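With one protein chain removed, the remaining protein chains of the complex are shown where they sit.
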Amino acid sequence: MSFISYLVAGISLGSIYAIMALGYTMVYGIAKMLNFAHGDVIMIGSYVVFYAVNSFGLNPFVSIAVSVAVCTLLGIVIEKIAYKPLRKAASLAVLITAIGVSYLLENLALLFFGSDSKAFPDVLGLPALSLAGGRLKIPGITIFTIVCCIIIMAALMSFIKYTKAGQAMLAVSEDKDAAALMGVNVNSTISLTFAIGSGLAAIAGVLLCSQYHVLNPYTGALPGIKAFTAAVFGGIGSIPGAFVGGLLLGIIEDLSSAYISSQLANAIVFGVLIVVLLVKPTGLFGKAIHEKV
Amino acid sequence: MNDKMKKLSPSTTELLKTVLGLVAVYIVITVVSMTGNLSHSMNNILAELCIYAIIAVGLNLCVGFLGELSLGHAGFMSVGAFVSATFTHAMADAIPSLYVRFFIALILGTLCAALAGFLIGIPVLRLNGDYLAIVTLAFGEIIKGLLNVFYVGKDNSGLHFSFVTDNSASLGEGRKMIINGAKGIMGTPHVTNFTIGMVLLIAVLVVVTFLVDSRTGRAIQAIRDNRIAAESVGIPITKFKLIAFMISAGIAGIAGVLYSHYLSTVTASKFDFNMSILVLVFVVLGGLGNFRGSIVSAVILTLLPELLRGLSNYRMLIYSILLIGLMLFNWAPKAIEWRQMHRIKLPWKGKDNASS
Partner (left out) sequence: MLQVKDLSIQFGGLKAVDGLSMDIADGELYGLIGPNGAGKTTVFNLLTGVYKPTEGTVFLDGKDITGLSTTMINKVGIARTFQNIRLFAELSVLDNVKVGLHNGFSYSTLAGVLRLPSYFRAEKEMNERAMELLSVFGLDTESDTLSSNLPYGAQRKLEIARAIATGPKLLLLDEPAAGMNPNETQELMDTIHFIREKFSLTILLIEHDMRLVSGICERLTVLNFGQELAQGSTKDVLNDPEVVKAYLGE
């Protein structure tokens, strides 16, 4: 029974990684950059929910909506100020900037919210599911997380398949210049990608904090890097890849933490990343990219 | 043509200036310190400045000349720190002279860090750009994770290694823990001082400057500027990437050795991602490909929060804004336009040897 409960916990953690990985994979696929600050947007989103519920007494779902709005805006602003001017710059410069943005968000949070960890309440307060005559208890938030993840994946995939904006995203990720020639507004498509990714980050943040109940300025950093790992694992640019990569990574992390050593769980997760990149650099669902010579 | 050859090359002239400057600074500070005019905290921080300057120079070789962003240099630093401190503890009886022990520990720590760089470099350097950066970060975290569950104890029968489980209880007569898992290494003798730090800083600076201005250095820079063109003129890419990465990791190892013999206690979690970023800030601010700049910015950025106590809370905030601002100033089309309009040349752009 304990194996199953670890597995379910792993799937739930993996679902959170998957939602975060979407932000990385979409941005990487379309803007060809690693948005290092994505994990910190998650952290900001969680603080918004925390204060909305605790200080303003808002309904949890309204709070999440507010958080999604704030993060979407934040994503657009970051893109506009820090990343857009560097669209033609060397990738080294873009990555350093993204790291700078990540540090900026963490330190602003430190300044405004303090370094102490906040006890994040289970804002949704869902009842646990009892199975096998009470021997297996699955927390409500775990089930909610998994359901959320599946809905988001399905919604995003239909958005890309059936809307004009989604098709534009696909076109830009294939070939920016060709898309521009065909009348796609590349800049607004990239902005839209950041907006969607950041909005999803807010949801991921609430789910993450509701499960682990801890919130501090560094909450998003490590899960963010792991979610990027999940995106690479699944194949950068691929939405089903982010889903599968996230799930696998979550399961690996939870099981190794349970059966090997909780202190080594991170090292094992990063070990997986390295093995994947060496064996199949394009990930499970990725495509090979040819460099133009 | 011939008399041009007899002159020192421009990079050597620049090196000479920097070394003379460092020696002058050393003499002035030593004199001030001897006359008792230097505060205790300042005296204390001098060695630390050298440590940060050394690792900044090492990382600049990787980022500025090889053109690959490493986010795991703190990991190499921890390899140097842990290997050397373990040696210093383990050989306490065998080699009574502390300085001899430190000297061997220094060589050992440097070599092990370089070896770690080599082993990690083989898989990592096949990747490009962002992937390489994230994998170096991953390796840094793995090294940290492994060291956190690593136990080394000593008793009369020798050294005992253990992984994940604390083995202190199983030790026999004369027991002493050297590496105690997440608690790290305690009670390492304090050897690192300003003089040792400065000597090693100068040595490292000479090595990297000479390296860059050699056949190997040109190959490394060629790979950075254009990998495909470098291949097309017959440069073996992996070999030279590995050489640069190894030397850079070895230099981080030197900084680690100094660090563990500077603080009496070091833990693996000290060498985390934040440390790697801190050094990256030094390198970027001092100018990619500018070793002198790395030294200056490492010193200024370490001293500033010390001098302005009130500022220390905002330290990382200011660094992050500096990073973003510098990148935008360097690359954003509007900033480039503005610079051209006002004829402002970036101090870190354009190499010394190109202007003569």
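Residue numbering begins at 1 within each chain, and the chains themselves are lettered A and B in the order written.
The rule is simple: a contact is a pair of C-beta atoms (placed from the backbone, for glycine too) under 8 Å apart; a residue touches a chain by one contact, two chains touch by 3 or more.
Because the structure is a prediction, the values reported are computed rather than measured.
Here the missing chain is touched by one residue of B:Met91, B:Leu146, B:Val164 or B:Ile235, and it is B:Ile235.
When the omitted chain is restored, the residue from B:Leu146, B:Ala222 or B:Leu303 that touches it is B:Ala222. Here the missing chain is touched by one residue of B:Asn44, B:Ser214 or B:Gln340, and it is B:Ser214.
Contacts to the hidden chain, counted on subunit B, fall at residues 1, 5, 207, 210-211, 214-219, 221-222, 224-226, 228-237, 243, 289, 350-351, 353-356.
Going forward, only the chains that are shown with their structure count from here on.
Those residues of subunit B lying in contact with subunit A across their complex are 63, 67, 69, 71, 123, 126-127, 129-131, 133-135, 137-139, 141-142, 144-146, 148-149, 164, 182, 228, 273, 277, 280, 284, 313-314, 316-317, 319-324, 327-328, 330-335. Those residues of subunit A lying in contact with subunit B across their complex are 28, 33-34, 82, 85-86, 88-97, 99-104, 106-108, 110-111, 221, 225, 228-229, 232, 261, 263-264, 266-267, 270-271, 273-274, 277-278, 281, 291, 293.
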